[in-house]
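In this view, the complex is presented without one of its protein chains, the others remaining in place.
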Amino acid sequence: MKTFVMREIGTVGMMDKPEPRPGPNDAIVRTTAALICTSDSHTVAGGIGPRTDLTLGHEAVGVVSEVGSAVEVMRPGDRVLIGAITPDWGDPAAQGGHASQSGGPLGGWKFSNTKDGVFGEYFHVNDADANMAKIPDDVPDEMAVYCADMLSTGFMGAEHGNIPIGGTVAVLAQGPVGLMATAGAKLRGAGLVIGVDSVPNRQELARSYGADEIVDFTTEDVVDRVMELTGGEGVDTAIEALGADVTFQTAVKITKPGGTISVIGYFGEGEFVHIPRVEWGVGMADKTIATGLCPGGRLRMDRLLRVLETKRLDPTPMTTHTFPFDQMERAFEVADQKLDDVIKVLITF
Amino acid sequence: MKTFVMREIGTVGMMDKPEPRPGPNDAIVRTTAALICTSDSHTVAGGIGPRTDLTLGHEAVGVVSEVGSAVEVMRPGDRVLIGAITPDWGDPAAQGGHASQSGGPLGGWKFSNTKDGVFGEYFHVNDADANMAKIPDDVPDEMAVYCADMLSTGFMGAEHGNIPIGGTVAVLAQGPVGLMATAGAKLRGAGLVIGVDSVPNRQELARSYGADEIVDFTTEDVVDRVMELTGGEGVDTAIEALGADVTFQTAVKITKPGGTISVIGYFGEGEFVHIPRVEWGVGMADKTIATGLCPGGRLRMDRLLRVLETKRLDPTPMTTHTFPFDQMERAFEVADQKLDDVIKVLITF
Amino acid sequence: MKTFVMREIGTVGMMDKPEPRPGPNDAIVRTTAALICTSDSHTVAGGIGPRTDLTLGHEAVGVVSEVGSAVEVMRPGDRVLIGAITPDWGDPAAQGGHASQSGGPLGGWKFSNTKDGVFGEYFHVNDADANMAKIPDDVPDEMAVYCADMLSTGFMGAEHGNIPIGGTVAVLAQGPVGLMATAGAKLRGAGLVIGVDSVPNRQELARSYGADEIVDFTTEDVVDRVMELTGGEGVDTAIEALGADVTFQTAVKITKPGGTISVIGYFGEGEFVHIPRVEWGVGMADKTIATGLCPGGRLRMDRLLRVLETKRLDPTPMTTHTFPFDQMERAFEVADQKLDDVIKVLITF
Partner (left out) sequence: MKTFVMREIGTVGMMDKPEPRPGPNDAIVRTTAALICTSDSHTVAGGIGPRTDLTLGHEAVGVVSEVGSAVEVMRPGDRVLIGAITPDWGDPAAQGGHASQSGGPLGGWKFSNTKDGVFGEYFHVNDADANMAKIPDDVPDEMAVYCADMLSTGFMGAEHGNIPIGGTVAVLAQGPVGLMATAGAKLRGAGLVIGVDSVPNRQELARSYGADEIVDFTTEDVVDRVMELTGGEGVDTAIEALGADVTFQTAVKITKPGGTISVIGYFGEGEFVHIPRVEWGVGMADKTIATGLCPGGRLRMDRLLRVLETKRLDPTPMTTHTFPFDQMERAFEVADQKLDDVIKVLITF
């Protein structure tokens, strides 16, 4: 079958591989739609170390083609969504409520990390009954696929942020995950959502997903502006959706005492991430810094699909580009180099 | 000044009283708008015991006319919203997070219970800096007044219900508090909201506030229908918004294992409220029964006002009737006897 | 192999059965020690319906004799503790934090319910890596076996009770699970623990496990006495450890506004369990009623074993009787009929 792989650090391309086979708890899925993620670029750039001929991609939907002997819920022919993170649910970390950390730090992240990803005509899903969900009839593939990572990670940002109804929230960076954090903040009942970004089409989407105010860091001081918008007290919740030291520091500064800094960005550089000591309240201002990795699992995916089914949200306006799988190399180039105001690239099969 | 009082159990009427005076931490407010609540009827009927010439009402907004010597934040002339519940925030119950229980069970409920209420030309507010909030310019009085009790209690139903994003919720009874619980469930990100009621104009409002499905208990079995709508598993959260044994029992039955029954109704009758033993999982199904009393306080009111200010919700369609204060007796009759498909009666001053 | 079974409702006895065989994720354990539980009696009496030749028992430790092909952590020869509840960790209920409810209400309860229990020379463990824990060298079998149900359920009572450091707790009934709830309350830092029971050897053990005060319901009014001990305000947490309507009602009455009633008893009788309406605060006193079923899983068992390893607690004084497995019928009679001041009966193999 055809796959799109990282040959080595810095090099990608199409590759023929044999179709995967399921173990007793697993399934094989025929891919119908997939999305390219910024972390695919991080991986190719060497962010998680060297890999050889690793199939990329972790956001996909498809149709079950084969299941293992112990799979009971999922059947061949089912149209399914697969979480980007596919934990081992029996692992102690999962039993303790941290499934994404099963098997070690970030251990639930298997696709295009410790096993082949979803950019192939077929892909393998571990623990199929636990890690996939059936897609309702009225949710199309190109919409459902956003649940795998974008909704799950973005919403986690809002959830970890402990947002009260009517609370104030700032979301730092309005890339696709930040946009879904913005939508998530609104879904949790935030009374004021402030989106920070400088790119016009992202600002516009941010407004449509619930940002009441937009702050452009290229023309305004973010800390000053957020303080002004919150009567000088700062926000209940700041969501860091970029993974950069500078936005992290801003997040700490704009969060009021007792508030939460919720980190959903991937921090790829530097020995340290810097907490600004004084604005952190010298360690005594009841500010909490939460982090996490995209929740996976059938329950999560079922709930995210329900949000789409009852039309609380439509993520498809983030799809700025669509390519068939045989143009995957061009598609990756557009996403990787952020050409043409790209937000999200959809791959059809 | 003119007030509207409960003379004794079963009797109401207008009465002249002297204007109240503030203690050091208090304020006097000139009333501009108020709402009649079902619990005013309960009180007149004797639900909280005998009272003599007690001014009724606990939902109001107004303008500060006078403040005590120790009041620092609120100033005469401020347009303010006052929580229906006005706790003693220094009380140990409040320090433990249960302000509505300060001073004893339901002790934060002072208006028209342990002191005169808001159905007067002026009323007295204890601990003014803690228990009132300034109303933003773009939120009109007749909208802001819904925060005092309706939004605060209804949203509490959703908050105590521990609703996950994408979760399933049933709200039993779509009176004004139930409607705001419906809105609250949507505000918390519920993926499916089921409203239960039989009255057409309440069903219609329920849909507008977020109910995806309506169940009419006069034509359908609620348990069967909710189970059908949730694939046989029951809801994550059932909100009891009536205060009746029968809806409470239904709530327990339709909640799935691990779910929450969130009670916001006032239970006025009977020696016992009945938990159906088997559907409760014989005490072992991880079902939680939560209760509470309308949260008050400046922080709460500020947050609720923000929800209105950013137009997440408009409660004013619940106002089916409006009367000036000098027609208070007729207004109370309409509300008390539920005439003319009344939902909520607004009083203007 | 020899097993001890429920032949039908009301009848027990020894029975020869073939040794069980593991599926890919399972293990077979050679039993070394087991405890008889009150719920074994409930089961024999028909509490969960008719069963035929069902092996009884759910509290056991042993040595792994065989593992399935997909088992990676547990190895033959390992000395292991098995949770009484053996959930399916990939089930949505488990993913949502309610593993004991996986597969439906109380669905994690498999031993001597939906499959053969542990009163045999060997027994079968589903999902072995997830549901068993290795026993530290310095924790003997007859101590470790208490973790399977007694510590896990009793401590859950304290955990669900949301006990603050220095909080007040009453534990209603000091059977073995109640005793461990008493120990659990102390382990969570309760400042005052009140144990309610009338049996002298249970009262004595209650004191040794952390009860500061003992209330004997045969000679005192429990509500009056608890109110007196708490300065008239009631306890932060009442743990119902009997499963009876009368103690449940008492629990509601003695819990202060904002407090929690934590139910760990099995309620076996009656159509309804009765909430006393007025003392419940007419549904508005912020009193929470929590329930649950014994948590299982490797993480839980590891943590409970650690409590024993560092000598925070010694449950073995609850062992009032010890019998070898070939005297199982007599052992069951002692436990079932509560002869001779029995608290807990240990079976050795």
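Chains: A, B and C, in written order; residue numbering restarts at 1 for each.
FYI, contacts are C-beta pairs under 8 Å (C-beta built on N, C-alpha and C of every residue); 3 or more make two chains touch, one makes a residue touch a chain.
None of the values given here were measured: they were computed from a predicted structure.
Asker: Would you mind spotting which of C:191, C:268 or C:317 touches the chain that isn't drawn?
Answerer: Touches the omitted chain: C:191.
Asker: Considering the complete complex, identify which of B:3, B:25 or B:65 is in touch with the unshown chain.
Answerer: Counting the whole complex, the residue in contact with the absent chain is B:25.
Asker: Determine which one of C:121, C:212 or C:336 touches the chain that has been left out.
Answerer: C:212
Asker: Spell out, residue by residue, where the missing chain touches chain B.
Answerer: 23-25, 70, 89-92, 94-97, 99, 127, 129-131, 297-300, 302
Asker: Going by the touch rule given at the top, which residues of chain A touch the chain that is not shown?
Answerer: 93, 96-98, 100-101, 104-106, 164, 240, 243, 257-258, 263-277, 280-293
Asker: Counting contacts across the full complex, list the positions on chain C that touch the omitted chain.
Answerer: Answer for chain C: residues 155, 158-159, 164-168, 184, 186-189, 191-192, 212, 302-307, 309-310, 312 touch the chain left out.
To be clear about the criterion, only the chains that are shown with their structure count from here on.
Asker: In degrees and to the nearest 5, what turn takes the CA positions of chain B onto those of chain C?
Answerer: In short, 180 degrees.
Asker: If I count C-beta pairs in contact for every pair of chains, which pair wins?
Answerer: Among the chain pairs, B-C has the highest number of C-beta contacts.
Asker: Looking at where chain A touches chain C, is over half of the residue numbers used by both copies, so same, or under half, so different?
Answerer: Same: when the shared numbers are divided by all numbers used, the fraction is over half.
Asker: Please list all residues of chain C that touch 2 or more other chains.
Answerer: If we look for residues of chain C contacting two or more partner chains, we find 96-97.
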